[in-house]
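All protein chains of the complex are present and in place, except for one that has been dropped.
Chain IDs A and B follow the sequence of writing; residue 1 opens each chain.
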Amino acid sequence: MKVARIALIALACAVLLSACGAGDTAEKPDAIVLLTHDSFAVSDGILEQFEVETGVAVQVLRAGDAGTMVGQAILTKDSPVADVMYGIDNTFLSRALSGGIFLPYRAADADRLHADLAVDERVTPIDFGDVCLNYDKAALAAANLPVPAGLLDLTDEAYRAQLVVENPATSSPGLAFLLATIAAFPEDAEYSWRQFWADLRDNDVLVVRDWNTAYYSEFAGGGSGTRPLVVSYASSPPAGVIFSDPPPDVAPTGVVLAGCFRQIEYAGVLAGTRAEPWAQDLIDFMLTTTFQEDMPLNMFVFPAIRDAALPPEFLEHTQIPEAPASLAPDVIDNGREQWIEEWTEIMRS
Amino acid sequence: MKERKNRWLPWSLAAVPIAFFGYFFVYPLLTVLVTGFTSTGTATNVLDVLARPSLRGIAWFTLWQAVASTVLTVLLALPGAYVLGRYDFRGKSLTKAAVTVPFIMPTVVVGGAFLTLLGPDGPLGIDLRRTIWSILIAHVFFNYAVVVRTVSAAWERLDPSLRAAAASLGADRWRTFRHVTLPLIRPAVASAASIVFLFSFTSFGVVLILGDLVHSTIEVEIWRQATTVLNLPAAAALAVLQLVGITSVLWFYARYQARQAVQSHVAAVRTSAARPTGRRQRTIVAVNLAAMALLLGTPLLTIVARSLSTSGGWGWANYSALREPTNALFVPAASAIGNSLKIGLLAMALALLVGMLAAWAILRAGTRFGHSLDVLIMLPLGTSAVTLGFGFLLALDRPIDLRTSFWLLPIAHALIAVPFVIRTALPVLRSIEPRLREAAAVLGAAPRRVWQEIDLPIVRRALLVGGAFAFAVSMGEFGATSFIARPDVPTLPIAVYRLLSRPGAATFGQAMAASTLLMIVTAAGILVVERWRGGTAQEF
Partner (left out) sequence: MLQCESIRVTYGSMRALDDVSFKVPAGDVVAVMGESGSGKTTLLRVIAGLVMPDRGSVSWEDRTITSDPAHVRRFGLMFQDYALFPHLSVGDNVAFGLRMQGRDAAERRATVDRMLALVGLAGYTGRGVSELSGGEQQRVALARTLAPQPQLVLLDEPLGALDRARRDQLLADMQRIFSELGVTALYVTHDHNEAFAIADEVVVLDSGHKVAEGTPSDLWTNPKHVAVATLLGFPVLRDVAVRGGRAVVGGVATPVELADGVYHLAVPPGSVVIAAGGAVPVEVHGRRFEDGSVTAVVDLDGVQILAAAPDGVALGRATVRVDTTALVVVDG
């Protein structure tokens, strides 16, 4: 009966071990839980600094992509698995806010934030990134094409079959780019975003599932692809330099600063936390210079506080767009599904 | 009349599996469905979603691609089943192990390989990406083993004298196949086809990666509604729709399964496989093996090749990099191997305990209760991972908060692995002559003693085989794992996925290296299984 015995012992251990760790006190916890998305990354030793300062460890719980994370948090709001959520962006924010999953908190260093990032008293902006067109310098030159001046250039016959974009239904930069076009060519304008996408389609735009495929498989600047234009991030050129071996002096790709869409990532204290003071401490910690300056090279985003120093690769190889497009979170939330559905129809026909 | 047996025995045997599946499957599932239906703050309501014409398209596509995948898989795998069932040759158990590897490879890993192979630069030279063909080919790739293993086992057990008898009655080769062999292997084909249909019907990763939402299954739509659109009532409604479909397929499957067991009871247990003789037979074997290598081997070899390719040519750099901690994982990717092994062993232990008791309960219970239990236990295989993942989060917070516990992973894996234990143990249990148990009883063995002295020793090897399968399934499980909020103990597939979702050629190479390790560990596991298995029958 060896089989049965092994199984029984395993089960008994399971029950015993999980029985520990249940508790219901407002005392100082050993650890607080940070719920975040799969793209979260941080250098060694940074989160340990928080533990040294507060005596509370940070346990990181990655819940899939941003949408999955928000879905989970809304479903479990009566009994949350975490104390703080980080990584919810402006495209999902409105849904989370109306779901009532956050407790209000104003970060201690809120004054140091870029002025236009904060939108609601319940969440604190931690970083931002701009979704912009990227171009491969060599491929564009080889095709005898100038860098496009704006979105409308893409519908020009000269740029036929030059662009690859991500599907907004499956990709976060894809959605951001769709929102950029909606901001640039509003519904009621004479030339609406629908017309723009129909023109892009007729100009042989390539739609792929996700950013990885677009950038690494189709974009000339990412490795194996051929198309000189891609929807990516303003931080992609420095990332490309960093990941190249050896790093080139001049980035082989560039960013079109017009027609960008700004994604802002927020953090908030989750309602139902049993460790609210320490959850607030963690939000404050994420606005410290230490944490803010660690983010760019780990997640390729820009710090949300004004006085954080950017790494040299960022300073050298990219710029922050002056006037990126933006839409109010509730406008995005109300329109998103409809827009994606219409977009799918347009691209299919 | 009353066969003298304890009416409560099936129920008491079933208590543990019913409690396990009740608490870790039915309860979370119901909770998430109820919560989904009653949650507010969504842009559109359920009826709007269900009435949308695009949903009709999705439901239709889900159904017909599942039928097409099933037909294609059965047609393509039958020759392979024939060769593995009828012939003995050197390296047969290695072949069987290799054929099974795709079945338990995570789709995230293989999907990428398919994109390359089916692209314009692939060996086919035509761009099949985003076409239905890419989805169908991938479904054949993943499910080939289901048909080959089940049907070749049935073929092996066919009495060769039946063929001889048909031949002596004047039937040519085709008519012998048509009128003798086919009817005898049909239950095996049908039950394998049911499983393939089930997997294709609920296909997620393949359709997501290769279908690009141009083609979408209900499963993908559930995921989209739950995580992108955040329309939870719609997701819940779709999940119910899918569950209804799955349950009916499983019911059909359970009935076929029971019928097939009667057959295996009659047929000779010993293998009828023989060495191929003559040029014709040797050609058949060789051609089939080549076809298998092409269909199954190419995507896997693509992954191996990528894992060995570094910026400075071929080398082991990607493998040695796995020992370094990465920011994507916080821990060296190599530590994921340890996590996977630990979780795999625990999941195996759980699956064995639950599966063993459930198999006995199904065997001892009446037809209706037995079938219901069988269907219940198969359901997690066909339940959307996002539904179940959210269900865990909603339901398992009291009395003990298991949601962030390490134990949730082995438990979730066991849910999916139990069917494998049952499918290996049941045919053996069913083939035990009831007379043997009666003989033991008359000789003075009380029911528990009968179980211990007769059933257990006879089924022990099959249980170990099922356990090894459970282990392998746990090693490769991705869907449910990725939806469970978890502390940082990444499994190998999760590590691969996280590495893949980080930019950069270096992490990509590491992802391929980790995938290759996963393949090797899995293949080794199955090879051990094959050694153990001997003549043990398996239902899939």
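Definition applied: contacts are C-beta pairs under 8 Å (C-beta built on N, C-alpha and C of every residue); 3 or more make two chains touch, one makes a residue touch a chain.
The shown structure was predicted, so the numbers you read here are calculated from the model rather than taken from an experiment.
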Request  = Check the whole complex and report which displayed chains the hidden chain contacts.
outcome  = B
Message = Using the document's definition of touch, tell me which of B:16, B:132, B:400 or B:445 contacts the absent chain.
response = B:445
Remark   = Residue positions on chain B contacting the omitted chain are 1-4, 433, 435-436, 438-447, 449, 453-454, 457-458
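The working rule: only the chains that are shown with their structure count from here on.
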Request  = Round to the nearest whole Å and give the separation of the Cα centres of chain A and chain B.
outcome  = 34
Chain A residues within the chain B interface of the complex = 1, 3-4, 6-11, 14, 17-19, 21-22, 33, 35, 38-39, 41-44, 59-65, 67-68, 70-72, 74-76, 79, 81-82, 92, 95, 98-99, 167, 169-170, 207-209, 212-213, 215-217, 223, 239, 243, 245, 298, 300, 333-334, 336-337, 341, 344, 348
Residue ranges of chain B in contact with chain A within the complex = 32, 35, 39, 41, 43-44, 54, 115, 119, 208-209, 212-214, 224, 226-232, 311, 325, 327-328, 330, 346, 349-350, 352-354, 356, 386, 390, 393-394, 397-407, 410-411, 452, 456, 460, 463-464, 467, 482-483, 485-488, 497-498, 500-506, 508
